[in-house]
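For this depiction, one protein chain was excluded, whereas all remaining protein chains were kept in their positions.
Just so it is clear, A, B and C label the chains in written order, and each chain counts residues from 1 on its own.
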Amino acid sequence: MIKAGIVGGTGYTGSELLRLLTAHPQVDIIAVTSRADAGTPVTAMFPHLRGHLDLAFSDPEQTCLDNCDLVFFATPNGTAMRQAGDLLAAGVRVIDLAADFRLPDAHLWERWYGMVHAAPHLLDEAVYGLPEINREAIRTARLVANPGCYPTAVTLGLLPLIELDDIAASPIIADVKSGVSGAGRKAATPLLMAEAGESFKAYSVTGHRHQPEILTNLRRATGREISLTFVPHLVPMVRGIEATLYACWQGPRQDLQAHYEARYRDEPFIDLLPGGSALETRSVRGTNLCRLAINEPLDAGVVVVQAVIDNLVKGAAGQAVQNLNLMFGLDERLGLEPMLALVP
Amino acid sequence: MIKAGIVGGTGYTGSELLRLLTAHPQVDIIAVTSRADAGTPVTAMFPHLRGHLDLAFSDPEQTCLDNCDLVFFATPNGTAMRQAGDLLAAGVRVIDLAADFRLPDAHLWERWYGMVHAAPHLLDEAVYGLPEINREAIRTARLVANPGCYPTAVTLGLLPLIELDDIAASPIIADVKSGVSGAGRKAATPLLMAEAGESFKAYSVTGHRHQPEILTNLRRATGREISLTFVPHLVPMVRGIEATLYACWQGPRQDLQAHYEARYRDEPFIDLLPGGSALETRSVRGTNLCRLAINEPLDAGVVVVQAVIDNLVKGAAGQAVQNLNLMFGLDERLGLEPMLALVP
Amino acid sequence: MIKAGIVGGTGYTGSELLRLLTAHPQVDIIAVTSRADAGTPVTAMFPHLRGHLDLAFSDPEQTCLDNCDLVFFATPNGTAMRQAGDLLAAGVRVIDLAADFRLPDAHLWERWYGMVHAAPHLLDEAVYGLPEINREAIRTARLVANPGCYPTAVTLGLLPLIELDDIAASPIIADVKSGVSGAGRKAATPLLMAEAGESFKAYSVTGHRHQPEILTNLRRATGREISLTFVPHLVPMVRGIEATLYACWQGPRQDLQAHYEARYRDEPFIDLLPGGSALETRSVRGTNLCRLAINEPLDAGVVVVQAVIDNLVKGAAGQAVQNLNLMFGLDERLGLEPMLALVP
Partner (left out) sequence: MIKAGIVGGTGYTGSELLRLLTAHPQVDIIAVTSRADAGTPVTAMFPHLRGHLDLAFSDPEQTCLDNCDLVFFATPNGTAMRQAGDLLAAGVRVIDLAADFRLPDAHLWERWYGMVHAAPHLLDEAVYGLPEINREAIRTARLVANPGCYPTAVTLGLLPLIELDDIAASPIIADVKSGVSGAGRKAATPLLMAEAGESFKAYSVTGHRHQPEILTNLRRATGREISLTFVPHLVPMVRGIEATLYACWQGPRQDLQAHYEARYRDEPFIDLLPGGSALETRSVRGTNLCRLAINEPLDAGVVVVQAVIDNLVKGAAGQAVQNLNLMFGLDERLGLEPMLALVP
């Protein structure tokens, strides 16, 4: 059994990790830390886990995680970068579900995240944990940067597209929409149900932190600079991300459906729908799937790719479990099956 | 007092008309027809109108509307085109809230709406009822085609933009989102709360009827052909439309904020927010306002315009009342003030 | 014009007061205070008021409210009791929308609200602002305690019932449900949309502060001790309270429908539906109405009374405006018409 620790288990990525890991046949959760809630039984905060986890939150200062095989950081940005080094030195592998190791360039990171990076020397080693582009590197990684939720959906939707020379020079539009759980379990007025309910809005229109992460992914994959406009929106629902992605043919059209099918044929967590389909977020709710659909409406020379994920699963905790499976030589799908969305 | 009749008063555009007209100081509702519910008191179906309307639905076959000053059609597509001619001949003015008279070309209409047009001879006379582009023509119109909800939001958002030569050649993306009331009060499985709740989806990705209506508006306004990609989405909320509109500069940039301000300075129902703002649909809930915000994020050469309306007010019944006011020489805002959205 | 000040204008009762008062023909809002947001234009926080209110939040320490005719406290519990005395001494009338003056007994208040009462000497003077039981006293009151949202719905639903000797001895059950705006605009984890959305729950099952307020009302009205079990629930919606009230006949049945009709015949804000009706909260959304319906299902000897209100209107700001109208000799309905709910 793999001994896993979770630092910061009281947010949504943390609780979703707990949901998935308690059901994982090869993982024992040996510690879940929380500074504010140390001593509280996990099931007192998360009654839906009653009967599945007999553990209390422990004080991070008093919790030795050195005997873990793997530690997940489900903390705010800026925590993992201060603690990962010691754990790695102690032989513990690390998956950070926050943003600390997602960008390869400390200066770029500092500009977007507004703090000094505490471990720039680890950035080279960190492997970006999107299996669909980095599967082999993840297997042997000591430190995995689990992708952001928007970057997961947008990158998986765009990857095959921008590999085509006749698209790549196009300005790309990513109009993305997320349920409110994407913003985390922090008490903030704009996330109140009385604020976010029965309304739809755009936000961060002048620039969002996931923009440089997506651009990094696309640049790595293609070796090119991509022009991307990324506008996030908040949907009055709890879970789910939908990305509608637009690009223009710059040369002769190709058969995109066949191209995507070929690109993702062996991916266990990607499901490409028939051409002309439209997607809904609930079709992946609770699962680690990314579903994709391609359209070229009305012959305008514009390609429309839709991607949907569950932001807390493929966009966070599920992808982290997928990475754990890869890192420990397990079947990539272990603990993530059956992939049956909760519909309705 | 203006004597008004409503044909087909049991849907959402009909009930919203009733809500607005019962409070309008210059209008008397003298008949509301419904084939299926003839004889039923209106307040039995719509208890929220109790105390404000002492009228029963009447059978359309047995209701003479010739003594109305104005008849609203809040019917499915295909009804007004069969009845408008007789009413006009009887000296009654007509506002159709459905699509029958929105497109100038009967063939184009028939292709999108899947039926033969019963009154192509009226298409030339019909005035497209978007006051912001047709105010003077509406004042004297006998027959007004009240715009669709998406076309209202998208047209108002794009109009000033495409008047600029250095934008107009750009492929334009309209990523639009609507609450479920936009689909009307018809019993259809996809509109059930158990289907549409807690999920977000795209639909009609291969082509939507409002696309040719928007293109007609933009062409009329500019005399140019515009390349528009229009993808509608369904939001798990009741009221509201948000349009995020994207275009690329094809020449030197201009001060868009100032341009929009100049264009819409005297419009009573358009509110342009300061640059860099982001909009939420609830800020116009229950009002006839269209709020707009302009952004040019991250210097990518892409312009992002956001428009929000209440689909049942500025997108339907409120705009119809605005048109009534114009047609009868009243203050355009009568019955539509105060413009205070219900927030939260 | 009545000069009104609002202390604490950044919560939901405050913003709803702003919505109603900006449209009130006899009120000028001359100051809105907020310690945290002093200097911010009100419309920067509440964009839905753009165009209707040209005022910034002012620092309460630097705002003299002595020249107001009326000051509303839309503050947390414990603020009005420290400031009302000085305002009254300066000749300013006061309506407290919080709980400070709702209970006649300072000790009872202190037990439920967990703080020392700072103005017990004002409790005798304070008039409980439920016009349906205290209309005459409100007209001349200097200090009005605006009722709580649950107590408004439950009291109006039960009043005629417990006036009947053959009901009053019955144990009464009040199963009440509220939308999330009832908890206010404070950043608290349980009120996040990701917590409260797509779920329904009971809370405060061991005792809720509105229980003694309701009991006080019922005791005042009848001179009897009533046995009341009150269980509040949280509904995944923004606005609305529904109370389902149960009591058992202890003697021969009477015609309840006729009894309620007689009791509420002249009340402008109470609407009794025909017997056998069922109510929905949206039928009063945005209005100051309380709608009631009575049922005696299946001859079990149990009476079921349903009451619905909009918690922010009749349950808070609307009732405060109704009280203002009474206090200043205006038509009770001024600024509260038309009473047309926003449906759907």
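By our rule, a residue touches a chain if its C-beta (ideal position, glycine included) is under 8 Å from a C-beta of that chain, and two chains touch if they have at least 3 such contacts.
Everything quoted here is computed from the prediction, not taken from an experiment.
Asker: Report, in label order, the displayed chains that the undisplayed chain touches.
Answerer: Even though it is not drawn, that chain still touches A, B, C.
Asker: Quick one: which of C:35, C:219, C:233 or C:259 touches the chain that's been left out?
Answerer: Hidden-chain contact among the options goes to C:233.
Asker: Thinking of the whole complex, not just what is shown, which of B:100, B:175, B:198 or B:271 touches the missing chain?
Answerer: B:198
Asker: Of B:138, B:238, B:305 or B:327, which sits in contact with the chain we cannot see?
Answerer: Per the contact definition at the top, the residue touching the missing chain is B:238.
Asker: Give the residue, chosen from A:3, A:35, A:52 or A:219, that touches the chain omitted from the document.
Answerer: With A:3, A:35, A:52 or A:219 as choices, the missing chain is touched by A:52.
Asker: At which residues does chain C meet the chain that is not included here?
Answerer: Touching the chain left out of view, chain C contributes residues 171, 173, 175, 177, 179, 194-195, 197-207, 211, 227-231, 233, 235-240, 242, 244, 246, 248, 276-282, 285, 293, 295, 297-298, 300-302, 304, 306, 344.
Asker: To test your reading of the contact rule: which positions on chain B touch the chain that is missing from view?
Answerer: So the residues of chain B touching the missing chain come out as 12, 179-181, 183, 185-189, 191-198, 236-238.
Asker: Since one chain isn't shown, list which residues of chain A touch it in the complete complex.
Answerer: On the chain A side, contact with the omitted chain comes from 12, 15, 19, 22-23, 46-52, 181, 185, 197-198, 238-239, 271, 273, 282-286, 291, 338-344.
As a convention for this text, only the chains that are shown with their structure count from here on.
Asker: If you average the Cα atoms of chain B and of chain C to get two centres, how far apart are those centres in Å?
Answerer: 37
Asker: Centre to centre, by mean C-alpha position, how many angstrom separate chain A and chain B?
Answerer: Whole-Å distance between the two chain centres: 39.
Asker: On chain A, where are the residues touching two or more other chains?
Answerer: Touching at least two other chains: 179, 194-195, 197-198, 236-238.
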